[in-house]
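Yeah, one chain of the complex is gone here, protein chain that is, but the others are all in their spots.
So that you can tell them apart, the chains are marked A and B in the order they are listed, and the count of residues begins at 1 in each.
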Amino acid sequence: MLEPGRHLTLGNVACAEGALRAGCRFFAGYPITPASEISHHLSAELPKVGGVFLQMEDEIASMSSVIGASWAGAKAMTATSGPGYSLMQENIGYAHMTETPLVVVNVQRSGPSTGQSTDPSQQDIYQARYGAHGDYEVIAISPWSVQEMFDLTVRAFNLAEAYRTPVMLMSDGLVAHIQEKLVVPEKVEVVDRRKPTSKSSTPWGTDDPSLVPEMPAFGEGHRLLVTGSTHRPDGMRIVTPQYHQMTVYRIRDKILNAEPKIRDIHRVQMEDAEVAVLSFGASARPSLEAVNQARGEGIKAGLFRLKTIWPFPEEDVSALADQVDAVIVVEMNFGKLVREVERVACGRTKVVSLGKIGGQLHMAREVLEAIRGAAA
Amino acid sequence: MKSLYYYRDRYVRAQPTAFCPGCGGGIILQCFLRAIDDLGIDKDRILAVSGIGCSAWIPSPYFDGDTLHTTHGRAIAFATGAKAFNPDLTTVVFTGDGDGAGIGGNHLIHAARRNIDLKVFLVNNFSYAMTGGQIAPTTLHGETTVTSPYGNPESPFDITQLVKAAGATYVAKWSTYHVVELTNAMKEALQHKGFSFIEILSQCPTQQRRVFNLRGALESLPPRILEMFGESTYVRGRPGKTGYLYAVPKGDVKETLIQAEALEGVKARIVDHIGFGQVVRVETKQPEVTREKLGGLSSVGGVADHLEKKIEVGLFERSERPEFTESLRAIMRKAKGE
Partner (left out) sequence: MSSVQQNILISGTGGQGVLAAGEFLSDALFRKGYEVMFGRSYGAEARGGSCRSEVMVSDSEINDLQFEHSDVLLALSLPAFKKFVGVAKPGSLILVDSEVMEEAGRVRGDVEMMGVPARQISLRLGNPIVANMVLLGALARRSETVNLELLKDAVRANMRPSMQEINLRALDEGYGSV
């Protein structure tokens, strides 16, 4: 592990370091560019802290074993990229239904299919939201720097444990593959799993207003009935409409009720902004540069960066729509998150999509041009 | 001998089970419960993992220990994660032929290769039973299913040989006919350190009616299929029963029986045979002479000896090599510089 202090570090290494400090003690993955260095680093570091590193036969097995390990009591993680992320979706759905805390890192690369396997994209954000079948509410957060590869990995684990849910760390091939400054703090805040004190608990039901049940582990005498089928609070399979609604609504609502706490928006120069650049992940970096340059030109521009993409922060985006004359949505895809912005803005502000594909990050000048256009 | 109530009260969470009448699932659960009870393994230390399909319901919800009922084909991969993180869990996997050797075949061979200490009980009922009896990777060539109405164009895996070749260190194959041997094999598997695999041929009166082309009243099928498993298997390493021949009928098996019974010095009866369907089993002291005579009968299409098209059961592998979770612990000690 890196010592506390300032390091020139690869994004993927920062992610692995964050995981270790958050208490990750199980990792399973399958080699894939541009995520592999997370595996490399954890294969060396996890055993030193008594953790388990597995390279599985594919991403389906990786996701499966992470869920198995989580129920055995581990803070567990996998990391992959687009093709592997697609393979994981069925079991991500299983993790939602069984309320299994875990972290999935998706270092997004440019698709569809093999596409530009080494180049970054932000094309999987809807796969994160809707990738598995069925209805559920997902937490997805997106780092824009090497520092945040560390910080948000820690947060991903904390959210996963606090809400007993899979959390998606939506990174990209750029943030993952650059080396820049990482300041490792002396201490990070860590949230641990809430475990039941008695054996009569209902692992899939709770009276707690958080709607998050306590979570026992295998081997502790709880005689757990973990199943992806619709189940009663004690785990017994029962597929009636009533139980399905009760279970699936609660699993949704525990996330939606906590949305204000999960919400994480980074605002720069937004107080008096008339043009907002809404972005997330790596593409928010040139967006910030462009905002600064626009301010230099006297344009009242601001950056509205979503560190939490899902649940989508509707309240804040709605307020944003009332505040500014235009929102430019900068993302490395055809224009995806812009749909959410349009839906929430409901015509109250001009919404401009600045999508870009091809495996290249936006240049600041491209964003600046869009800001000038919107301000004109 | 302990009563069924003894096992039910101690180890079974819910009753009645959802298995079809005559299903092999109950027999397999019973063998497993007897095995852990005989070995004195605390059920609270057992994690039973399963996937999707009828086999998955054997432990979940019926086994009253920790259970993990997972997605289709992935039970072994889920179990790998749990076992690797907590090697103290006695981790067993109940899977089926479709679940374990079809959709989950990759995990099966890789777990065997790793020699991870999982006890995998693969219930082979020769079809995808829960979904309606489609072709499975175990369905025999030519058999009719709902997706092979003209006969199965594919040929089956020999799962036992596959898993053995992949590196499992305990491999056995039994059927629900062999309850004592199966219980003992489960005990051996539970005590073995390493990837332990038992293929269990199991009866499915609901779907095998079609798969094995069995005619007759539904309630007659379970014992008939069990007898068929007995008839169609031989135990590896044990001298086979000689003095048996099988007359495969050209047309009506009853006609073949009448003709065969008329031969001198033989006992003949109709039996179900996995490889040939309904045949006439002919017991004789002079196999050579009887074979020739049978071959000459107008109703006989072919004569098979006592081993032809039969399935070998028994113990196939028992060896030692580094076990995966132990290797992982050794890596931890190495990484820590111990």
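We take it that a contact is a pair of C-beta atoms (placed from the backbone, for glycine too) under 8 Å apart; a residue touches a chain by one contact, two chains touch by 3 or more.
These figures come from a predicted structure and were not determined experimentally.
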Check the whole complex and report which displayed chains the hidden chain contacts. A
Which listed residue (A:Thr118, A:Ser210 or A:Gln245) would be found touching the missing chain in the intact complex? A:Thr118
Contact with the hidden chain, among A:Pro166, A:Pro286 or A:Gly335, goes to A:Pro286
Using the touch definition up top, pick the residue from A:Val49, A:Leu87, A:Ile178 or A:Met246 that touches the left-out chain. A:Ile178
Touching the missing chain, which residues of chain A? 8, 33-34, 36, 117-118, 174, 177-181, 282, 285-286, 288-289, 360-364
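The rule we apply is simple: only the chains that are shown with their structure count from here on.
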Chain A to chain B: how many Å between their CA centres? 44
Tell me, which parts of chain B touch chain A in their complex? 13-14, 43-45, 47, 49, 60-61, 64-71, 74, 77-86, 88-89, 106-107, 110, 328, 331-332, 334-336
Show me the residue ranges of chain A that touch chain B in the complex, using the header's touch definition. 25-26, 28, 44, 47-48, 50, 52, 54, 56-58, 60-62, 64-74, 76, 90-91, 94, 217-229, 235-237
